[in-house]
Every structure is written in C-alpha cells, then in structure tokens.
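One protein chain omitted, others in place.
Then we have subunit A:
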C-alpha cells in the first residue's frame, strides 16, 4: 500500500533527517512510528502525502509514485487522510462545515448528502451533538476527534496520524486513542506517530523505530517491546520506563 525505497532527506547540507529509509506498509495494516524526538518520525509521515519534499528515493502509495513530477498531488491527497498534532480545524467554520467542506467541494457531494455522512462520522467519534458548534467551543480532545471525522469524510483508504495526542491534556488522550483504536483493523491502512507505547502495544501490527533518520527496527509490537534488537531501541525503551 505504501512503500519507501531508499528515501533520503536533508535540511541543508549538514542535517540528514531521513537516511536511506526502505520499508513497506501493507493494506489494512496499523504501523506505529516511535523514536526519540528529532528522529524523523514526523518528517517521514509527512513525506507520504508530500507535505515534505524528499531529496532522493521513491515513495509509492497504492502503486503511484507520490514524489514524481507528473503525480497529481491534489488527487493523491484525497486518498490519504492526515490528522495533525495541532488539529488544524478551520476556525471560521462550524464542525459540520469543517467535515463537509472537502466532500462537497472536491467530490461534488450535495449538502444534504454530505451532512448526513458527517452526522454518521460524528456519531462514530461520539460528538453528534457538536455539529453546530465552532472549533473555539471544543476541548482539545473533541477537536481532535472532529479532525479525525474530517479526514474520514473523504473515505480515504489510508489515514496518517502525526502525534495525534501530543497536544492534549492527559485526561483527553484516552478518548482520542479510543477513536483511533476503533478505526484500526477496519480495512483502513494506518500509520501513527506517537509516544503512547501502550497504544502501540495494543493496536499496532508493527512498530517502526527511528533514530537520527534511520529506520532501526521494523518489528511486531510483542517482539519490539520484549526483545528489541538494536541497542538504541533498548535504551529508548529503558528510558521510557523511568
């Protein structure tokens, strides 16, 4: 579904943020990316829908090379939901309009049809009663759940989460993770950058561990947490336990 082939990225001549990353995500799989801060997790996930350019290598999504000059990036992005750390809801629109904007304008869906769909999605994230609210009236956890509903409105076969709970107060992390867990293994392909190791253990099919732009481990969660191969991953997990 998503494949990386020798992907390299530099910021300037000195700082290499992605170092020869080669990996594959299968259809319907849940991959959790973890690693110390500055390791390139967020950069890697942002290269998939071309929010970040790469310097060399190849990224293929659903058979299409995303960084090719000929790629239609807008069409490609409709197929890839993206959930941000900072939610990035549109503050000048109601929750309903946030969710229906893309289906209406990009898929030509009629307003009643799009709203019906939005209500179903809101029910799925447990926020039916917030359809008429504006983003400024929502808590962080509610905002992120709306942002997830907004991504799902385009029915993407892939959804990417970039630290979806890092900007939340601790008591709101659970509600967002529950929604993401509910999505896993429903056929949608998921990649999630997170520091929530419990979530990784419970939900992930595979865990990728990055350090300094190098993909050091690609393992099943049981294997990764009980028996990490690379010393850097061992130290990372040991640090988490403190």
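A few comments on the model shown:
Following the convention adopted for this analysis, contacts are C-beta pairs under 8 Å (C-beta built on N, C-alpha and C of every residue); 3 or more make two chains touch, one makes a residue touch a chain; residues count from 1.
Note that contacts and distances are computed from a predicted model.
As stated in its UniProt record, the chain not included in the shown complex is "Amino acid ABC transporter permease", which appears among "Amino acid ABC transporter permease", "Phenylacetate-CoA oxygenase subunit PaaC", "Ubiquinol-cytochrome c reductase iron-sulfur subunit" or "L-serine deaminase". From the options A:109, A:133 or A:178, the residue with contact to the chain not on display is A:133. Set against the missing chain, the residues A:9, A:41, A:77 or A:206 yield one that touches it, A:77. Among A:71, A:109 or A:154, only A:154 touches the chain left out of the display. Counting over the whole complex, subunit A has residues 49, 51, 74-78, 80-82, 84, 86, 88-92, 101-102, 105-106, 133-134, 136-137, 147, 150-151, 154 touching the chain that is not drawn.
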